[in-house]
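With one protein chain held back, the other chains of the complex are shown just where they sit.
Coming up: chain A.
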Amino acid sequence: MENLIALLVAAPLLGAAVLLCGGRRLDRSGHWIGTLLAVASFAVGVLLFADMLGKDAEHRALHQSLFSWIPVEGFQADVAFQLDQLSMTFVLLITGVGSLIHVYSIGYMEHDERRRRFFGYLNLFLAAMLLLVIADNYLLLYVGWEGVGLASYLLIGFWQHKPSAATAAKKAFLVNRVGDMGLSIAIMLMFTTFGTFAFGPVLESTGETSEGMLTAIGLLLLLAACGKSAQVPLQSWLGDAMEGPTPVSALIHAATMVTAGVYLITRSGAIFNAAPDAQLAVVIVGAVTLLFGAIVGCAKDDIKKALAGSTMSQIGYMILAAGLGPIGYAFAIMHLVTHGFFKAGLFLGAGSVMHGMNDEVDMRKYGGLRKYMPVTFVTFGLGYLAIIGFPGLSGFWSKDKIIEAAFAYDDGIRGWIFGGVALLGAGITAFYMTRVMIMTFFGEKRWQPDESGNEPHPHESPKSMTIPMIVLAFGSVFAGGLFSLNESFVKWLEPVTQFEHPHPVISVPAITASTVVVLLLGAALAYVMYGRKPVPVTAPRGSLLTRAARRDLLQDDLNHVVLVRGGEHLTRSLVYVDHTMVDGVVNGTAAGFGGLSGRMRKMQNGFARSYAVSMFGGTAILIAATLLMRAV
């Protein structure tokens, strides 16, 4: 059975190769090839999953060693895969949601003449993402890590004719490099500390290593996670990444790639468990980001950017949970999966809306769309209820557990702080999602003809788009409940991530009750602000906080002042040093030799007598030097 693991990666990789090298003759069939291979990968995943379920919990992990990658004395890197329960969860999420989004893209990208290339990139992404989650060592994981970064870059900038898309792709790439640097240094430290990259030996020998080293590795891994998962302070690229086609936003920038950071931290759990300081940093990053993303989401009028803020915030929850240790890992992954369903569904819904609205993204120009797109409305609405944590739906089960775990951080003030932040985040989530819902589907219709006089004619999207949305809506509704039934999900993951029951500072029913109250308050506030009175088509000036949130809480301004300006000053001074000192030395040396050369060639005066004198003198020196050598 373990020999099938490589097929997971091989199928989409083959698709990428065929589609990207195949040329124009595949233009008409390319999207089918891409979708077929994604589904094939999913089928292999399901097969492996069924096989895994048949075994008892302790013997489920599979291992496949493909070949020795870098066999050097003292440095062994293998291409080998490890498929345990954690990887399996990701494989199903990636291939499942990935397949659905492939199907969706057939309709969404129908009129794009570069559709074949788009599917090639999507397959490339799947291959890299699967490699990331089934690698059995950090070095191979890094290959997948960089691979998804590349695919993300290519897909964000897919419409490269738009300068904004090209810039956004570049921004995502650059910001991710910062995180990647963290991962690569962490891997180097691992090698120097443990002498290997393989998960097994590294994670088993954390007990014999100094806590300082583990903290350093943990913080570097956190930096990597911040880059890939758009966590503060490396969050700035995610909003701009919405320039990519909407299926890309759904798959890569909501459901899968951006959760790679959560995977990394969960996978490296043994390191973090042994480094409480690094864990605290993880929790702080998660808590800050969940508020940051939520606040940004409240102010955005662009539907995709509002959802991007929401993604950031929800991943903040996951990171927070992952930082809590064994009481949180399982819930982080559970929220990751349920989020994969409802956020992908929400993005596909947003794409469906845009599809019917001439690619308009400004929610102030929507309004009352529920009559025109009933399927989209219902599926989006279910996703909405799921994300705000409406009791009984997926988000409720997973988020509520995270809030509980956050309250259980410790017995003192920190438990209150982190629990409080998580609870507050739930309220803000309810507020901004209700706002999105109302502005899009309720109220008056606000759309107008664009400059060229085309008035949008909102209509329901084709079957290829609505069916994936319906499937995802089912996941949004039922996945959480299913996972929580008899704690099945926690038990499933327990052999990999360990599990301890959290003991919150206040009782569990009280937390659940206050969560529900908070979300009702948030939703009600949004209703009062946006449902009771008409939404203005041009955004009002708004409060200072609103304006700051519209500018992503000044993240770019901060980066500009601190990093860009600082960098410019640094490069300018380096250029100055280069021009004056380095070039000065180089040019001075050259000029010196040139001058020396000019002076020395004067000795070559063309007179044989001078040459003879030179020879005579030379011989005299030669003899003198030889005698001198003997003398000393």
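As a working rule, a residue touches a chain if its C-beta (ideal position, glycine included) is under 8 Å from a C-beta of that chain, and two chains touch if they have at least 3 such contacts; residues count from 1.
One rule holds in what follows: contacts and distances are computed from a predicted model.
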* When you check the chain that is not on display against UniProt, which of "ABC transporter permease", "2Fe-2S iron-sulfur cluster binding domain-containing protein", "Sarcosine oxidase subunit delta" or "NADH-quinone oxidoreductase subunit N" does it turn out to be? -> "NADH-quinone oxidoreductase subunit N"
* Structure fact -> Per the whole complex, from A:521, A:575 or A:615 the residue touching the absent chain is A:615
* Asked: Going by the touch rule given at the top, which residues of chain A touch the chain that is not shown?
  -> 590, 593-594, 596-598, 600-601, 603-604, 606, 608, 610-612, 614-615, 617-619, 621-623, 625-627, 629-630
